[in-house]
Every structure is written in structure tokens, then in C-alpha cells.
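Before any comments, here is the structure.
Note that one protein chain is taken out, while the other chains of the complex remain in position.
Chain IDs A, B, C, D and E follow the sequence of writing; residue 1 opens each chain.
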């Protein structure tokens, strides 16, 4: 069993706030992340898949294929977008890195399975100082 | 003569577009950077000053002082903000990294002079793949 | 279950040696790390916590709170200090990165629990070429 | 139980192709990686070992010893070499990062055991955008 | 006057040796870089151009255009190639980073001029520990 990780980048705007909270409450909990004008990040996404090596190719999975899946389903829909208002798979979710990791897992999982390997981990770094890792429901 | 560089980070949203252009024209010139929802980056700012070493302290300039000046005048006003709508010193300018570098120079220059050293370069990286450097008017 | 990691930096001096060993023995085992004048590093600390996402905030834990806990209990006491002589929670321990990871775990664990999440991993990099990871006693 | 990781670098040439396949088939599967002239990378190797801390030294294992083992058995034989034709332990294997990780594990495992610790993970990054991790057979 | 830098990556094989030298002489001068099987690197190319900001766009030059020029003329011809045998603009030159920087300058310069800006610097890093910078003939 081998683990293969592909790193992809995207830049996006977001804002953390709840409409059902007062400005003060949003400010208290989310601080500068609730600034009404929004802000943004150069996000870094790491997709790790797990599988046996194909002895014919020496690959767990073809990186070109994996990269295409990530671009078609995630970065192509999210790069240079606003996570609060323009990304369908984030509708109805707080635009936190935690929710983004959960949503990316859900979007990618069926496509990764079709490659004959398992999705193992979605890691998203919002800045170089913090990141989220999600290993799927089975791991809970 | 020695050059001292201080690196500071900030995250901000921006959008590249001109109101006096059609959507097609904005899209043609600015591409995904003109997306109406905006997007954002983890910007990295490098401020380089130039001066003689003070023999008493071994410093060109005290890093704590330099860092405070950058935070008070730049990053404190720009971090987690929208460059198009919320940053006074960017009013009336396209929110490009080029304009940001020019504006940061103008904001910092008088404060740096008061330290007895010269501002030498403002470098701003928008992503790890592109950055702007500005050396002031005298260098042209 | 999600994993959130916060990275913090600190710079410290240390020396590896045992008073009950001869200089030759210290030199043989610890090499240049036993140099009597000491030396130092820009350490990088990664604190990983594990928990469910709070659906109201979209957070596993508030990063500001986590960061404050790390600064109050670790980096504020250790940054620009001498690990051999000036850090109370390293008293009586060899100033190795291994011991530092164990000590940081012990210091942080009770504070992290009070946030309603579990401490999952303490990772400390001494240089870009080596790092230690500790997952707590339960993992043994 | 603690995990210690040592990072080492090497630069090597390789080419992905099968002699029993047509040029078209090689091109279809391996793309530019099957270019007949070969190409190369600055590989980064991370060796993680797992063990108890020796209370006398504060070490899981002496980094100098671990580093020597990696250099004697891996990087000294592979740095500035051609993975397809000049590395004995890669004979008969596709020169993929997956196979390299398996081979490095096999080469290092007996030497690591002699240090009284376990080899935990071999991680090899081919570029900054992709890497392979292998945790040994027992983990399957 | 502003300086804009674009970073692009490519992976290539090369070998340093002279056919008119004995193996011993090649080994003495080029060391492991003259290994007959070749080796390779993840090269990093930084292209810096110099110009006035276009007040209409806020750009020195459009990054998409600059990036296309670099890909069409350099990285598309050199990525995953062998610098000794497969890159036309390196014909007849030692495959050193120095010569690569000179050749990249010559290839890019006419295209950069057509954008209305000047090519200022070609920087190529062979590994993270060494890089070459070339500022053109005028700078000598």
C-alpha cells in the first residue's frame, strides 16, 4: 500500500460571518476574518490517495489523471472565486477551511474511487501557519 | 552601506477590472482576475532599507521599530481587507500589485527617512510565482 | 473528525551534554552539539488538535484561541531563551528536540482539553533537515 | 514512542517507459516522462523512524548515525546518477517514485533495525507538487 | 520604473563533460556532474522585466502574456528534456546553468521587447543551494 499526494494551488476570497449574528458577535468570534469587504488567501490543497502499485506502470495512479480530476472538480471551480457566493459546493456552509476540506472530500471521493484507489486525506492550508486535514468519515 | 530587509505578510481580497470597460473587455484583459465576486491572496511584503551601521548597536536600524512602522502604516490597514474598497491609500488606483508597491512606498517613505536611513526597495509577492519590485523615483 | 494544525516559531539556544560524562564522551556522542559555548536554532513548532467541527462557526477550534494558548504557555516562555538554563519546563531534561516535544505536550495538553478538543500531535523541527513528532502516551 | 524524521536531497535522471510497449503507448501513458533523452529531478527523501527516547542522551537515535546510514546506502549510490541504468537496487523496476520508495525501504530497513528503532515511513518528493509515502508491508 | 518577476519551473537531465577531455580530467573538474549516465534537476527560472506601469491596466506587462512567452519559447522546449542532446538553443554549449541563463536571455529578449518592456534579469536555480543571475550584455 502506497500513498500518493498531489499539491494544487488556488486563490480565493472569503469572509467568515453569520447573518443571524450581530456585527459585534461576528467580530468577537471571527475577528478580522468577518470584515465585510472580505479578504482572501493563496490556498494550498494536498490530495492524498492510497492504493497498490500497478506493476506494469510503477504507478499508484497516473498523476496526470489525478491532477485533471482535481482541476476539473475543484480548482477550476474555486480558483479566483469568492467562496461565500460563487462556489456551488460551498452553498449553505460557513466558508471556513474546515468546511472546505469536507466539501472537497465529497466532491473528489467518487472520482478517486473510479481510479481504483481510495481517497485518504484532504489537507488544505489557508496560510503557511495553519492547515486542516480530513481523513473521511470512516476514520472517525 | 548595508541593506536590511524585513518581511511581513498580509491577506487581502481584490479584483482587477475597470468600470468604464465592458465585461468582455475586462475578461479579455484581466481574465479570471476580473471575476465579479473578487478573489484574494496571501501577499508577502519585503521592505528594504539602506544605511550605515550604527557602531554602538551594530544595527542599520532597529528591527522592532521598522516592523512597527510597517504594521502601523501598511499591514494594520490592509490585512484582511478588500484592496478595492477598504484601503484608503489605494483609492482611485487599480488594485494591481504594481500599484500596491507604489502606494506602499509613498506611505512608508517619510517614516523610514525619520529613522535616518533610506527606503531602498518595496517588493510584493502576490503568489509564489510572481512579484513586483519598486526602487523609487530616483532610480528611474 | 478534523485535524487542525497551527505553526508557531521560536528561536532559542541550547547545548547537548551531560555533566556526568567526560568532554571526550560528550564530544563522541553529541559532536558539535556539545560545544561549550552553546548554539541555537530557529525552531518551528506545529501543534495539531483533533475534534469535530462546530456547525455554528465552521471551526474545530478558534485559531486565535489556540494561538494564544501556544504563545502563553510555550513560545512566550521559550522564545529567545536558553533551553538548558532558562526554561522551567525543561529543567532536569536533556535539551534535545525529543524532550522538548514531550515537554510541550505536557504543558499544552490540559489547556487544549479545555477547548473541547484533543491534542493529537506535537511536531518540532530543529532545522529544515530534521524534526520530531510525538502523538502522546495513548498512541504507544 | 517518538517519530524522528531526517531529510536528505539527491539529484538524479530517470525516464519512464517500457521496452515492451510501442512509442505511442509509452507516450500515451507516461507523456513527457517517457522522453527518450531522459529528464531529472531534485528529489527530497524523508526517512522517519519510530522508537523510545534513550533517557541518557535524550535521543530516539543519533542523527549523525541515521544520516550516515542514509548516505552510505541511498544518497551516496543514487545522487547524480541515472535511476534507469546506474542504480543497482533499482534494477528491473520501473524508475517511478513509487518503486524508488519501496526500494529505499528495503535497503534501509535492516540498517535501521540495528539501531534499535523501527523504520516507520519513506517519503520521496519528486517535485514540490507530488510525493509518495510508504509505511512498509506490515501497514497494509 | 517597476520590475516584474515571473517564476516558472522545469525538470531536465544534463551532464557536464567535454569530449575532448579524458575521463579523469572530466572527473577532476566536473566531479559527479560528469557521471556518464547523466543526472537531472528541478530547475527554477525567474524572468524579470523592467518597465513603466500602464496606467490603464495597472500592469507593467500582462502576466498571462509573459507566462505564455516563457512557456512557448523556453519551458515548453526544455521541460522533461535532456539539455545536452535535445534542446536546440543549447546546441554547442556546455550544459551549465551559466550557459542556460545566457541562452534563455537570447531566446526571450526579442519577445520581451515586443511587449514594450525590457528584459532585466534571467535567474536560474539548479538546486535550492545555487543559482545564476544574468543581466544582459549592457550591464557588463
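One rule holds in what follows: a residue touches a chain if its C-beta (ideal position, glycine included) is under 8 Å from a C-beta of that chain, and two chains touch if they have at least 3 such contacts.
Model, not experiment: these values are computed from the prediction.
**Q** Mind giving the shown chains that are in contact with the missing chain?
**A** Even though it is not drawn, that chain still touches B, C, E.
**Q** Which one touches the absent chain: B:29, B:60 or B:103?
**A** That would be B:60, which touches the missing chain.
**Q** Any idea which of C:54, C:67 or C:82 touches the chain not displayed?
**A** C:82
**Q** Determine and list the chain C residues touching the chain excluded from the picture.
**A** 9, 11-14, 32-33, 35, 37-42, 79-82, 85-86, 127-128
**Q** Which chain E residues would touch the chain omitted from the figure, given the whole complex?
**A** The list for chain E reads 16, 18, 29-31, 93-96, 98-99, 101-102, 128-135, 139-140.
**Q** What residue numbers in chain B mark contact with the hidden partner chain?
**A** Missing-chain contacts on chain B: residues 1-8, 48, 53, 56-60, 62-64.
In this text, only the chains that are shown with their structure count from here on.
**Q** So which of A-D, D-E or A-B is the twin of C-D, meaning more than half of its contact pairs are the same residue numbers?
**A** Repeated interface of C-D: A-D.
**Q** Given that chain A and chain D are copies of one sequence and touch, is their interface built from the same residue numbers on both sides (over half shared) or different ones?
**A** Looking at both copies, the contact residues mostly diverge.
**Q** Could you say what rotation angle superposes chain C on its sequence twin chain D, using C-alpha positions and rounding to the nearest 5°?
**A** 120
**Q** Using C-alpha centres only, name the chain that sits farthest from chain C.
**A** Ranked by distance of C-alpha centres from chain C, the top chain is E.
**Q** Quick one: chain A and chain B, Cα centre-to-centre, how many Å?
**A** Roughly 29 Å, centre to centre.
**Q** For chain E, write out the residues touching at least two other chains, lowest number first.
**A** If we look for residues of chain E contacting two or more partner chains, we find none.
**Q** Is the chain-to-chain touch network here best called a line, a ring, a star, complete, or other?
**A** Looks like something else, not a line, ring, star or complete graph.
**Q** Looking at the whole structure, which two-chain pairs count as touching?
**A** A-B, A-C, A-D, B-E, C-D, D-E
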